[in-house]
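Notes follow the structure.
Note that one protein chain is taken out, while the other chains of the complex remain in position.
Moving on to subunit A:
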Amino acid sequence: MASDISGASLSSEDLKLQFAPFSSALEAGFWHQLTQKKLNDYRLDESPKCIKGYYYNGDPVGLPTRLTLEFSAFDVDGPTPARCCPALGMLYNTNTLDAFKAVDKKALLEKEAKEIWEAIQSGAALKNPSVLCRFILLTFADLKKYHFYYWFCFPALCFPEGLKIIQPPVILEEVFSPKQISALQEAYDGLCIKRGITAVPFFLMKYADDAVQMALLEDWEAFFTDTKKITVGVYDPCTLSQHPGWPLRNLLVLLAKQWGSKLDLVEVLCFRDQTLQGNRSIQHSVLFQVKLPELPNNSVCLKSVGWEKNPKGAMGPRMVNLSECMDPKRLAESSVDLNLKLMRWRLVPSLDLDKVVNTKCLLLGAGTLGCNVARTLMGWGVRHITFVDNAKISYSNPVRQPLYEFEDCLGGGKSKATAAVDRLTKIFPGVSAEGYNMSIPMPGHPVNFSQATLSQAQKDVVQLEKLISEHDVVFLLMDTRESRWLPTVIAASKRKLVVNAALGFDTFVVMRHGLKKPHVSQSVYAATDSSTSCSSASSSSSTPAGAALSVPGSSLFSNIPGHKLGCYFCNDVVAPGDSTRDRTLDQQCTVSRPGLAMIAGALAVELMVSILQHSEGGYAVASSSDDRMNEPPTSLGLVPHQIRGFLSRFDNVLPASLAFDKCTACSPVVLDHYEREGFSFLSKVFNSSHSFLEDLTGLTLLHQETQAAEIWDMSDDESI
């Protein structure tokens, strides 16, 4: 037999008996329960608590010998999983990491070892052998970070000279006949049934050719009356063929203490009981012939060991970070992300969510549009949202502005920008929101009443410039036309994507501003810029810029690339076919059908997302209504320039229009002046009447739509 051959070659040194230590195995439920206990019961109480784990002797080969603790560990009197052995332990939960480190591990182990030793000496361990298989769990729960530090100890008493086996271990089926094996199984099951349990940790055993008898440890004297050969069974969680598990270690001390003087040799059956593929087997159990050392006849406690090594194989505690599954904020974040991922997994595999989630959005205006845009951005998982608004929340606001409540109106009303941030954070703590309670200087609204107003305006401009620089997308969601001018100019100059939404009574426009081509370099830019401004100044034509460059024969308003698209001020918001009213939307803005802001706000965000999904982003060619039947340019579909909606007809159209070379906001001459003169140019615009911009661009007034309307109407008509 193979074992005989290897046995012959073994030296006495090799026949040392070594035990496989327990590996701690913790279920997530245990940490959840510990958290609850700490918060609700223990609080600052550091006194040891009794807990319960279990081990199992039916694992397939290759799995570590485990002591498992699950959520039920704190219910010491609760049931143990079927066919598992319970193990009792003491939980030492400290309040701080320092206390965790400072705990005297040696003293803790010795205290526990002493109790085991006393139970062995007194014989109490015979009646209650579970005392042989105990553990200590030292923990610190950092409930701010959901980090759990822990260290297990499985106390074991050591024979001063170690333990020897007189021959190599043998597998049960090598010595037992199939008949004996089935008799053994029957005897074990019978013992279980008699005791009303499903696993017996330690037992005594006698066997003959066709019969096996078993008894509990406490029945030793009655059981072993005339037998020279002593066989002891241990429910063994180890799967190694050459080593027993940890529970045997203290049992051998008990045997040595109680009967060591009479016994020289003890046969140990490491009972392993596996059900694989529906077949139960115990034949892989292992038999050890252990030479039982005599213990000195004094009551000094044996040396003890048992602290678990960490995953690095060193003596030290372990730490597990459970913030992903326990921190409610992290759970909310991962659920939000999950929802979005599902969109990608199920419907739009090529959706680039990172692009959306990482986009920093600046919302100018925190009113009906701002609130709805913010909520839709949150739905898309956008984390970075900044509000600018100078208004306070009034009593009429909460019903239409979903980020505010009645309470917010009291005492003069909270600032919208800060209240919106508070509410976003309440809705989703993972958001990174900021609010700026500030005004945006407007053309025709003088700022030069005093030095103070002038410097305030300058500060506001600097702040707005800074905010626009720091964000990726600027949403224009204000209630006046004039207030959109300054951010349009700044964003055009900084080449930031602008999404603009404006409401009428039952009409709306949602549009992206044309995104100018990047500044090539300072010198080249200055040259081209001056030439363009010269040419535009000398030109008397009012045709939109770039029209001359377009390929002859192609429609003026199809396939306009993103950099040639107009801005809000190139394209008035008068609804096509509705120009008889002769009023711009913003003049009517305060009265609109209540659903309109939600529709327009949602479309503004969806437009942004579609733009981001396009490989060229803001430079994407504008899709028009005609493209609705064509292959869409992005996984989400079209990327229009404008969406104009008519609620009365429940209809949307997708016009596109070119940038206007005399635009009061994005024409080269305006941008050039802004970039060269900065605030001195801007303050002229703020302080002057409309004629200033008119003179500069050669256009009619900013505020007198009547004259410009003809041009804008024409472009609108043609684009449809």
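Rule of thumb we're sticking to: a residue touches a chain if its C-beta (ideal position, glycine included) is under 8 Å from a C-beta of that chain, and two chains touch if they have at least 3 such contacts; residues count from 1.
Everything below uses one rule, namely that contacts and distances are computed from a predicted model.
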Per UniProt record, name of the chain withheld from view ["General vesicular transport factor p115", "Elongator complex protein 6", "Ubiquitin-like-conjugating enzyme ATG10" or "Vacuolar protein sorting-associated protein 35A"]: "Ubiquitin-like-conjugating enzyme ATG10"
Of A:124, A:211, A:342 or A:410, the residue in touch with the unshown chain: A:342
Touch with the omitted chain, as defined above, among A:25, A:301 or A:454: A:25
Option touching the unshown chain, where A:126, A:156 or A:638 are the choices: A:156
Of A:196, A:278, A:412 or A:594, the residue in touch with the unshown chain: A:278
On subunit A, residues whose C-beta touches the chain left out of the figure: 16-21, 23-28, 30-31, 59, 62-64, 66, 83, 97, 100-101, 105-106, 147-149, 156, 158-159, 162-163, 240, 243, 249, 275-280, 305-307, 309-322, 324-325, 331, 333-335, 337-338, 340-342, 344-346, 349, 351-354, 357, 381
